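Taken from a larger complex, these chains appear in their original positions, while the remainder are omitted.
The first chain written gets the first letter, and so on, giving A and B; residue counts start at 1 in each chain.
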C-alpha cells in the first residue's frame, strides 16, 4: 500500500480489492465503510466466471474527521481482508502517480501525455524520461520534465540502459513505467521486474501482421481499419493483458505514410486512456484479462 | 412489482432501486441479501451529483432453496426499503417482458425486433402489433405475432386507435410499448398514461433539423454524420429522457435516399439496444436523465 497524501475535507479514498468469490463480501466491505464513518461515493464490482474471483473498486469519502479516516478505515478493513484473503490497495483519488517514461525517436505519445498532464487531465507526475534517442528532449524541456539520454548501440549498452531503468524506478519510487514507443525489446528479467506496472502501446491490425514494417504490410493487404492496443508488459512479447484498443477507418487511397500518421494518432489516444485508468486505480488483473472499472 | 416466473436452481433475481443518497445503503441492501441466503452475482450503483439520488441494480442468486428465495428476500428487504424510502422493483432475469409494438408503414424496426426475439437475443414477448397501415402484416405473420390494423384517417380514428392502445395495454398486461416508427403524434393523455414505459426512436442529426423531410435538409446542409436516438416518450415531443444514440459517417456523395437507408439501419440498431436494456431492467430514471447499468 502506498503512502497517502495529506487529507482534506474533499479527499476521497479509492479501495480496490479482489478475492475468491462467495456470499457476504459486499456486506462485509460496506460494513467496514460504515464502521469507519465513511460514505460510498462510487462503487463497481465484477465476478469473473472464468477465474471464480470477485473484483471491487470503491470510492469512499469521510462523513466527518477526514484526517483520521484512513486509520479508522484500515482498522475496520483488516478483519475483512483477512477473512476473505483479499488482495487490496487503498489510495487517495487524484494523487499523481509517479511515472517513468521510456522513449525512442517517436514524439507523438510523449507529447500527448505531457500536454495532458500539464492541463491537469492526467494525474501523473513524471520525474524522468529515459530515451535511447535525443528526439523528445525539447518536448521534455518545454514541459519541465527531466530528460536523460543513453545510447543503445550494442548489447552492453542495452543492459546498462535497463540497469538505469531499474535504478530510476528505485530512486524515484516509480509506480508506473510507460513505454511510449520505446522501440527496444525488454529483457525477460526487466519484464518480470516490472510486471503489472509497465504499459506498452503498439499498432494493431485486422488481421495481425508479423515482422518488419507492418504498416506497409497493412497497405499491401488493403486493410480497412488500423488501430492500436495498450497492454501490460509481460515476458510474452506483445501478448500481455489488454487494457485498451481502438481503430480508425482507412481505404485503398491511403499511402503507407498516411497510415503511419493515423496509426500514431490512435496510439497516442489509446495509450493516454490506459495511463489515465492506471493512475485512477481502474485496472484490475483477472488472469490474462484486465477488468476496467470505468 | 411483477409476478415472477417459476424458479429453478438457475434463476437469478434482479433488484433495482433508488433513494436519497446517504451512508449505509449498500451495507443495508447487501445485509438483506446475506440474510435471505443469497449471493450477489452482478452489481452496479451510481450516486447522482445532480439530483442527490442513489441508484442500484443487483443480480442475486440463491445459495440454496431457490423456490422460497423470493419471499425470504422480500422479507429481508422490507425494513431496508422502508427506512430509506426506496423506489424498488424485484424481477427475475431473462423473464420476457410483455411488449406492445406500434407501427406505421416502415418495416425495419419491427423486422429487427422480431428477428432477434425469435433468435433468443431479446427477452420480450409480443402479444400484439397495432398499426395504422398494413405494411408489417406479413412480417408479423412470419414471426407468429398477432397483428391488428386500424386506419387513422381523421381525428376520431386517431382517438379510437389510442383507446385501443390503452385497452391492449390492459388486456395483455403490457409492460413496454415500443413505437417502432409509429409516425403519429401521441396525445398528451396517452403520453402521460404510458410515462416511463413507452420507448420511441427517431433520427438524429448534427445540427438538428426542424420540420418535414429532415434527411433532405441534412443532405442540403451536407452533414457528415447521421444517427438515431431512442428515448422515453413524454408529453414534450422528442424531448424525453435519452436511452441510446448512435451515428454513422456519410459524405457529400450520399443521396437523400441513401441517407434514409443508413438512418433506418441506425434506428433499428439503437432501438434494439434500448428495448433490450429495458427488458433487462438496466434503465433507471434520474430526473430528465437515464442511468444505464450495462
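Observations on the structure shown:
Here, contacts are C-beta pairs under 8 Å (C-beta built on N, C-alpha and C of every residue); 3 or more make two chains touch, one makes a residue touch a chain.
Computed from a prediction, not measured in an experiment: that's the story for all the values here.
The complex is a homo-oligomer: 2 chains are shown here, and the full assembly described by the structure file contains 4 identical copies.
By definition in this document, only the chains that are shown with their structure count from here on.
A rotation of 180 degrees, rounded to a multiple of 5, brings the CA atoms of subunit A into register with those of subunit B. Between subunit A and subunit B the centroid-to-centroid distance comes to 37 Å (mean Cα coordinates, whole Å). Contacts from subunit B toward subunit A in the complex involve residues 22-27, 30-31, 33-34, 37-47, 63, 249.
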